[in-house]
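Missing here is one protein chain; the remaining ones are kept as they sit in the complex.
== chain A ==
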Amino acid sequence: MVRKFCLALAVAASALAISASAWADITILVPSGSEGDGLRAAAADYAKMKNTKVETVQAPYANVFEQGANAGATKSGVFDIVLMDDPWIPFFAENGHLEDLTSYFKGAGVEGPDSDFLSKSLAICRNPYNSGPYVCLPYVGNAQMFFYDAAKFKEAGVEAPKTWDDVLKAAKALTEQGGGRYFGYVFRGGQGNPVVADFMPIFWSYGADMFNAERTKVTIDTPEGAAATKMFMALRDVSPKGVESYNANEVGTAMAAGTAASSINWPNYVATFEDPSQSKMVGKISFSPIPAGTKPGSSEIGHWTMGIMAASKNKQEAFDFMMWATTAEQIKISAERGNPPVRTSVFTDPELTKQEQFRHYPVLMEAIQASTPRPRHPKWPEIENAFGIELSKAVAGTITPEEALKNSQAAVEQITGLK
């Protein structure tokens, strides 16, 4: 009797295991914060609608990259979809971790994503940039904007800053009046990703770039690079003591607390500045695209994009979810959950733009269309680290800006093997 019962139990367990593995579950790796929260909420809606099971695994920013890279390198298939920061795309795509989406689009009877997506949002999802096949779909339309206290800038004689010279002029005056408690400018000076993120828009605004157009030469140590670094150091001199360790949160806090008059930051800080429980500056912060240097200003694009892991066992299901999550209807819902959109129709939707919390949408759309991606290289994390160390040294004053450029040039040449 006991033997029969055990046998029946074993058969039932096997049947359950087989049906569970055949079930089209999707597992999505997402970052902490509003981007991950938004996709997690969308996944819950999808699961309810399709009566399926969608798992989301949420991890801090750096751990998303690590877990995704680890899953890709071991072909574990533990994640079906990864919500990636766009500079990670070359690493994931060129190391065979991402699925080419071409055949999936064909299967869906379309050539690719529709033309309602912003062109810059689509360009980053192709590898190589803007020319190769699609390896992901854009979900969160981040690009840096310039935030400033218009009233304070007006007091300092600058109506609306158009150039970095305007910013410096106002910031200098405000810092001098601030008595060590108020500053005209604040930036992310923390070593690595933070300082690079806030330097690149200035770098580009002075016509500099990390590589030449053909990507055959490293071009950091140039007269354009020197002009950009000179402006960056001048802005450092009018920033609070301690910016050498600042990241986006510290910059956002300084702006929300009304102790700094201007900064570059990501659009999700608009919600912080407009939230009375977190900000003393509700309704007082203005936005603009990145100011110009000797060339037009350009934001760093920082989109969150969804890609299918090559080792996924549920690729078609993952693609279907991605197509659903990036429809205009879903992107609008995502926007209402606090994530900037990637579609023109949502950016210009009057239902949204008439609301105070979305008043930055016209500026953000302009910023995305004028944005530049971080240099697309599979070794970008290593390049960013090396560049970030030299910039951190320059910000801390242990080396001169000229030495920082020279050292960065040598380090990036060594990492990439380019001259």
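FYI, a residue touches a chain if its C-beta (ideal position, glycine included) is under 8 Å from a C-beta of that chain, and two chains touch if they have at least 3 such contacts; residues count from 1.
Assume contacts and distances are computed from a predicted model.
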| query | What protein name does the UniProt record of the undisplayed chain give, "Ferredoxin-NADP reductase", "Cell shape-determining protein MreC", "ABC transporter permease YurN" or "Peptidyl-prolyl cis-trans isomerase"? | reply | "ABC transporter permease YurN"
| message | Which candidate, A:36, A:72, A:184 or A:267, sits in contact with the chain we can't see? | response | A:72
| Which of A:55, A:244 or A:336 sits in contact with the chain that's absent? | A:244
| message | Looking at the full complex, which residue from A:34, A:191, A:205 or A:279 touches the chain that isn't shown here? | response | A:191
| remark: Across the whole complex, the chain not displayed is touched by chain A residues 62, 65-66, 69-70, 72-75, 91, 94-97, 180, 189-192, 240-246, 250, 253-254, 257, 259, 379, 381-382, 385, 389, 392-393, 395-399
